[in-house]
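What follows is one structure encoded as structure tokens, with my remarks underneath.
Only one protein chain is missing; all other protein chains are in place.
Per-chain residue numbering starts at 1, and chain names A, B and C are given in the order in which the chains are listed.
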Amino acid sequence: MAERCAIVGIGQTHHTARRDDVSIAGLLREAALRALDDAGLDWPDVDAVVIGKAPDMFEGVMMPELYLADALGAVGKPMLRVHTAGSVGGSTAIVAASLIQAGIHERVLTVAFEKQSESNAMWALTVKTPLQAAVVAGAGGYFAPLVRGYMQRSGAPEDTGIRVAVKDRANALKNPYAHIRDPNLTFDAIAGSPMLWDPIRFHETCPSSDGACAMVLTSERAIPRPKLAPAWVHSMAMRSEPTQFAGQEKINPVSGQMCAKEVYSKAGITDPRREIDAAEIYVPFSWFEPMWMENLGFAEVGQGWKMTYEGATALDGDLPVNCSGGVLSSNPIGASGMLRFAEAAMQVRGQAGEHQVDGAKIALGHAYGGGSQFFSMWIVGSARP
Amino acid sequence: MSDLVRDEGGVLTAPHVLEYPYRRSVGPVLGRFFTALRDGRLVGVKTAKGRVLVPPAEYDPETGAAVSDAFVDVGPGGVVTTWSWVSRPRAKQPLDRPFAWALIRLDGADTAMLHAVDAGEPSRMKTGMRVVPRWRAERVGHIGDIECFQPEGE
Amino acid sequence: MADEAKPVTNIKTPMRLEYRYSAGVATSRFLRGIGQGKILGQRCPSCRKVYVPPRGSCPRCAVPTVEEVELSDEGTITTFAIVRVPSENIDVPLPFASVHVLLDGCDIPFFSVVQECPVDQIRIGMRVQAVWVPKEELTSTLQSIRYFKPTGEPDVPFEKLKEFL
Partner (left out) sequence: MREVAIVSFAQAPNARRELRNEVEILMPVVQEAVARSGIERPFDFTCSGSSDFLQGQPFAFVMALDAAGAWPPIPESHVEMDGAWALYEAWVKIQTGQAETALVYAFGKSSPGDLPEVLATQLDPYVLAPLWPDAVSLAALQARAYLEKSGHSERDLAEVAARSRRSAKSNPNATVSGDYEVEKLLATPHIADPLRVHDCAPVCDGAVAMVLVAGDRARKVCERPAWIRGIDHRIEPHSLGARDLTVSVSTRLAAEKAGVGRGAVDVAELHAPFTHQELILRDALGLGANVKVNPSGGALCANPMMAAGLARIGEAASRIWDGSARRAVAHATSGPCLQQNLVCVLEGA
């Protein structure tokens, strides 16, 4: 019933701690223009714009789609603004692709961004609530106890997280857009970095970045003559669960498990580890790689860390994970999920340059948000579904 | 209990302040505008179709196309295209006495900009009237470098 | 006046918005309980699980909760982190243990901090008890619970806590 959706243009900014040379609009336009250029299209060719970002308090602009409408060529067109916490970049792409699949539009521009340097991420993530006692120190303070719970449950060696960070930072050296591109981030350097939220070390955490990501999606009949063959959306899924409730599985959330099952089954994937050639998953703290390997069904529960240990998730492993360097190397929060989705598409288009997985045909894009409660995923492929 | 906390029929309420010192990078086009303001001048930018946008933007609002690199001096005077009257100004607003908000099309501009007009009373405001900026002595490159506009000839 | 030759690249646009926050009905009952030195949870009429702090509903069953349950101020650490980095909103001296405490009789962990114990001795399964401000200083805010401290009882085995992670 649904129309096929093609990804014909992908663009992103260079991600960095402070893009002092651009306005918010300028940052978004940089990514959007690269995506349009990649697609061989121009502003008037776009039928609708879907924009996503994390809390408005990061930049202090309430509902910034209003101010950004002109900058994204949306005047006279439909424009939607998505916000699903950290998973927003992924859900934004899903909403944009739905507009194509529904047959409502032929060409949709989707953009996600964060310009964290306008303020400070910790402020907007931990606004003090009156009458409460603040005991959770930002996202790191929230997720560190879950990491400890995972360590205890799985018996994973303590250096698992360090190994993930070493791998992702090495991958980032091959990605010209990555924020953290530091050849000195060796095992010893990461192991020796200070504990911030013990058991999470400084170099096992993501940076705060300014950045944006954009994609141009089209229906099959509207595919322009792009420089590259398109990537195709094979399946998409979203799942949410409440923040906190009795009997909740926080380390291996049921919402993530269900989302993965759905996205595989819709794409006809029965053995994800064998059938998926590359995965871009949302790992803001290094330990989440092994945790998500289990949640995504790539490994049995309690065994995810072995994939990291055995090198399965390395660029030359059997399931390369975060070849771009991942969230650990670039984190413009609102855009981070879309970057995962876009990097997956770049892999199957053979567009990933030095961090390309040879012959990648099927890739997973993954994002999560809130307290591990919002999930969005897509499977993209080089072949028409 | 802190006297700031109130029990309103069993429900507790308390003051909550959201306060951030945002610092914004402005990019090249707005940068020209703010630099000119600091220097006591007003500039607009020409779109590819030749319309002059004031305040300037990096893009033609109608099409999204990038603007040209032609910046032009505009104003300092202009015409009020519409206005409203503020009888009780809020603390953050430009003037602490009653004033008008107005859309002002500066001489040489094709779009109008928003600012305050210090006219004393509403009977002195009229659509089509001419106004000129009243500059602050200490300017930093900010829209507030114009304290307000005032009727021309005052 | 600023340096005229240098182009302006940044502007400052401070924001201050004032609100009057309302804690809502259920949380207010809880906070007023705290003001009397009591921890009041709510039981879900459907799944019978006990929530603290209560928000007036069971998100699992999507039904309102009204039945009040007084809980012990003792509990078990289900997991924790040692915070060694300052955070603007927290004034506990570093390093401190940020803990999830499963209060006895409750079904979800309560977030707090542990003191009176070296951070390297904090364990999953450790038994802890709330340390309150002196009775005359009790207020209807969570600041009335200063922190949790170890009780010295034997640890609860991890097997019994697994499902609360």
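Observations, loosely collected:
Assume contacts are C-beta pairs under 8 Å (C-beta built on N, C-alpha and C of every residue); 3 or more make two chains touch, one makes a residue touch a chain.
If you're wondering where the values come from, they're calculated on a predicted model, not measured in any experiment.
Contacts of the undisplayed chain with the visible chains, over the whole complex, involve A, B, C.
Contact with the omitted chain, checked across A:Leu28, A:Leu41 or A:Ala74, is made by A:Ala74.
Of the listed positions A:Met57, A:Leu173, A:Ala191 or A:Ile223, the one in contact with the omitted chain in the full complex is A:Met57. When you scan B:Leu53, B:Val74 or B:Val131 for touch with the missing chain, the hit is B:Leu53. Contact with the chain not shown here comes from a single listed residue; of A:Ala237, A:Met307, A:Leu364 or A:Ile379, that residue is A:Ala237. By the touch criterion stated above, the residues of chain B touching the omitted chain are 8-9, 11, 13, 16, 18, 22, 24, 26, 30, 33, 53-55, 57, 61-62, 81-87, 90, 92-94, 101-105, 111-116, 122, 127, 142-144.
One chain of the complex is left out; on chain A, the residues touching it are 1-2, 23-24, 55-57, 59-63, 65-70, 74-85, 91, 94-95, 98-99, 101-104, 124-125, 127, 129, 237-243, 245, 253-255, 258-259, 370, 373-374. Residues of chain C that touch the chain left out of view are 11, 13, 15, 17-27, 55-57, 59-64.
By definition in this document, only the chains that are shown with their structure count from here on.
The touch graph of these protein chains is complete, with an edge between every pair of chains. Contact tally for B-C versus A-B: the pair with more C-beta pairs in contact is B-C.
Mean C-alpha position of chain A lies 30 Å from that of chain C.
Separation between the centroids of chain A and chain B, computed from CA atoms only, is 38 Å. Multi-chain contact residues of chain A, defined as those touching 2 or more other chains: 20-21, 60, 123, 127, 129-131. The multi-chain contact residues of chain C, meaning those touching 2 or more other chains, are 9-10, 13, 15, 21, 23, 27, 31, 140-141.
Chain B meets chain C in the complex at residues 1-2, 5, 7-8, 10-26, 31-32, 34-35, 37-39, 138-142.
Residues 1-2, 4, 7-25, 27-29, 31-32, 35, 139-141 of chain C touch chain B in their complex.
On chain C, the positions that touch chain A within their shared complex are 9-10, 13, 15, 21, 23, 27, 31, 44, 47, 49-51, 58-60, 78-85, 87-90, 92, 95, 98-100, 107-108, 111-113, 119, 124, 140-143, 145, 158, 162-163, 165.
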